[in-house]
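Structure in structure tokens, see below.
One chain of protein is taken out of this complex; the other chains stay put.
Take a look at chain A:
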Amino acid sequence: MGVAIEVDDLSKSFGKQLIWGDVTLTVPPGEICVMLGPSGTGKSVFLKTLIGLLKPDKGSIVIEGTDIATCSEKELYEIRKLFGVLFQDGAMFGSMNLYDNVAFPLREHTRKSESEIRDIVMEKMDLVGLLGAEDKLPGEISGGMRKRAGLARALVLDPEIVLFDEPDSGLDPVRTAFLNQLIVDLNAQIDATFLIVTHDINTARTVPDNIGLLYHRHLAMFGPREMLLSSEEPVVRQFLNAQRVGPIGMSEEKDADELEAEKDQELPPLPPIPLQLDPSNGIPRRSQRPAGEWCRENGVTPPPGSFESANADVAAGV
């Protein structure tokens, strides 16, 4: 079972520039969360702060009673053993082949014999569909394969928390779909807490249990998937439906004139909420909630046609 990440009042700035401030959220244990945000809003910075690679200016990040923001170096290295992180480009060690890359954490942190290591590595390689590519060097394989290899390495120590930094950047739609399915299946299998940082709305609409949106140097909203997908809040609505009308402009936010010009423009209707991606064996994940439950409980009428298909179906560019 995964562990929760409790983020309280977190702020981070580089020099004088505030990246984001007052971020407060709890990533529930065992659930899949997606952190969304326009390019350049510090999503990756957020992820790196969560694993203690960057120190926040203020606030706390509590994992199993340890505050990552203030704990000692030693505690940090200890708590990081709970984490598996998939970096943007896989971050494979260029001097080792894929097998040694995946075996690396096992060799460093466990006293397992080489044959035990072999079994575990092969199991993880099989999981991400890379059997037969063990002897390749990271420079010799495609970006998608590097990502999957990075995922295998992130999973090898049976992490309680798995962080994904843009798992879908640079992948074609088919591979993205496979990777999303893999993420859901993995969550069903290992019950770890998943946090995905991305700006792919297709992923955001169908994969997670919860969605968070970083915008304009703060956390605009964080909550269950259906809450955000049915939200009328302009920023959330614009971003999750990939529309031009709304407060987000080409560079950062729109100025008053532009907003004024758009004032009378009618917002396109919210597209239907798609079904959540099921694990491929059809058995719902432990943290998965029935479709439409949140809407019913909170008296929100989902847009017409919701929960009928798993097709994310965003009317792009409306």
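The definition used in the following text is that contacts are C-beta pairs under 8 Å (C-beta built on N, C-alpha and C of every residue); 3 or more make two chains touch, one makes a residue touch a chain; residues count from 1.
In this text, contacts and distances are computed from a predicted model.
Participant: The complex lacks one chain in this depiction; which UniProt name from "Cytochrome bc1 complex Rieske iron-sulfur subunit", "DsbE family thiol:disulfide interchange protein", "ABC transporter permease" or "2-hydroxyacyl-CoA dehydratase" does that chain carry?
Facilitator: Missing chain, UniProt protein name: "ABC transporter permease".
Participant: With respect to the chain omitted from the figure, which of A:Phe83, A:Phe194 or A:Phe239 is a touching residue?
Facilitator: Counting the whole complex, the residue in contact with the absent chain is A:Phe83.
Participant: May I ask which residue of A:Ala91, A:Ile190 or A:Leu275 touches the chain that does not appear here?
Facilitator: A:Ala91
Participant: From the list A:Glu108, A:Glu232 or A:Asp257, pick the residue that touches the absent chain.
Facilitator: A:Glu108
Participant: Name, in rising order, the residues on chain A that touch the hidden chain in the full complex.
Facilitator: Missing-chain contacts on chain A: residues 48, 51, 53, 77-78, 80-81, 83, 85, 87-89, 91-94, 104-105, 108-109, 150, 153, 157.
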